[in-house]
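Here the complex is missing a single protein chain, while all its other protein chains stay put.
Right after this comes subunit A.
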Amino acid sequence: MSVATPTSAPTTATGTRGGNVDGQAIAITVFSTVKWWGRVVLPFVFVAPKVAPKTLTTLQRLSFIHFARWSLITQIPHNGAPQPETKLRYPHLYFESNFNGGWEEYIDAFSHILTTGMWTFWGSSYGFPKALPTGPFKAYIKANEMEASHFYSAYPEATTTEIKQAIELDPMVAELRERADRMTPEEFATAFAELMSEAQRCC
């Protein structure tokens, strides 16, 4: 495949390869080979109400993780020559996620906080060692990780936590602005202090 190359030793400060980093954002891409029964079970796992959504709710609380996506790949799209046609003898699990921070911390969060969720998604992949202990889990992810040949972030200096905070803050400021014209300086001072007290709780 031409879109990705296998990842070996980390080369950047964030614990991942340069191609996976754009500003504050880090990408992780993992392909794993799925056993025959995974092809049957995984589609249910993705929609089963008690399994995937629970993991996803926890994921949302980890605001340094932008998103995480698992999909089952049964064939590789062929875009014509010069791309060679590839037939997959086994289905593959394709995992893609973006996050802020460091690679180690990211995987640690998966191991320690989404322990059972990890088994649900990767349990049908060949060689998956369980999410705990983290040592073998990290080695497994490293071994199956691909470096992105192109990774682009539209707002490289911003993190999702900051963006969420800004979105929450924006209407509060707009509201004060709207009222400000009708306030005395003393009233404004009080209202401003109130806004600050309220806003410090954003996410």
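Just so we're on the same page, contacts are C-beta pairs under 8 Å (C-beta built on N, C-alpha and C of every residue); 3 or more make two chains touch, one makes a residue touch a chain; residues count from 1.
We take it that contacts and distances are computed from a predicted model.
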| item | value |
| --- | --- |
| Hidden chain of the complex, named as in its UniProt record, picked from "Dyp-type peroxidase", "Sulfite reductase", "Pyruvate dehydrogenase E1 component alpha subunit" or "ABC-type quaternary amine transporter" | "Dyp-type peroxidase" |
| Contact partner of the left-out chain, one of A:T16, A:S32, A:T55 or A:N100 | A:N100 |
| Residue of A:A52, A:I76 or A:A109 touching the missing chain in the full complex | A:A109 |
| Absent chain, residues of subunit A that touch it | 9-10, 13, 15, 24, 61, 63-64, 100-102, 104-105, 108-109, 112-113, 115-116, 132-136, 159, 161-162, 165, 190, 193-194, 196-197, 200-203 |
